[in-house]
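One protein chain is absent from this view; the other protein chains keep their places.
Right after this comes chain A.
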Amino acid sequence: MTSAAGCLAANDWICGEYVRSRAQELTEATLQHVWITAASVLIGLAVAFPLALLVRARPRLAAPVLGLTTVLYAIPSLAMFSLLLPLFGLSAALVVTGLVLYSLTILVRNILAGLAAVPEEAREAARGMGYGPGRLLWEVELPLALPAVMAGVRMATVSTVALTTVGALVDYGGLGTLITTGLKSFFKAQVLTASLLCVLLAVTADLLLLWLQRLLTPWTRPARTPGTLIRGAG
């Protein structure tokens, strides 16, 4: 340590010197947290979409698929990572797989709900215009289901950010690793800073996704009447 600052020596909860002297460590942990979360949610989406489409095409599969994802959700995170341990060993793949399995419940349900809420008239109109099933799905149903899908993605992302910390168990917990090592050495500034960064990350991710959702679904925004003040400026 270069300068034995007062708050580090006193082991205070809030310590600017900690943030300054460990900036690199904090950045690395945050980056690890971000990529583990992003990979989990993206893979989760890639698995959830075909599952949701399959369930929609074969309603008889709905009960087993939804039941299985709910059972997965009931498994405690510590237990989930432990059960996957024999398959993956101590690796980032273990953490990502666990998180993907958790995100499935939320994602599959929301995608299904979104597709089910597409008005039948919109489908009929598209079919009438000669749209095949593929084009109908991509150009009509998915855009209309987007708000529900995005709601699911936001929920999954926020809870994945929080759950990633448990990956500290196998040293791939991002900020969670800092939290648990901070606990072992009773290092208050590290525990509090890492925890706050984690919450901040969840809130930032949620706001970014909300912004993306608005960008992708301009038709859900109320038309801005002339003369309306632009809110949120400055």
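General remarks:
What we mean here is this: a residue touches a chain if its C-beta (ideal position, glycine included) is under 8 Å from a C-beta of that chain, and two chains touch if they have at least 3 such contacts; residues count from 1.
To be clear about the criterion, contacts and distances are computed from a predicted model.
Remark: of the listed names "ABC transporter permease subunit", "2-oxoisovalerate dehydrogenase subunit alpha", "Extracellular solute-binding protein" or "sulfate adenylyltransferase", the one matching the undisplayed chain in UniProt is "ABC transporter permease subunit". Note that of A:A48, A:L99, A:M155 or A:L209, the residue touching the chain absent from this view is A:M155. Between the chain not shown and the residues A:C15, A:L115, A:I179 or A:L209, the one that touches is A:I179.
Checked against the full complex, the candidates A:L99, A:A148 or A:A194 give a single residue touching the omitted chain, namely A:A194. Mapped onto chain A, the footprint of the missing chain covers residues 71, 73-80, 82-83, 85-86, 155, 158-159, 161-166, 168-170, 176, 179-180, 182-183, 186, 188, 191-192, 194-195, 198-199, 202-203, 206.
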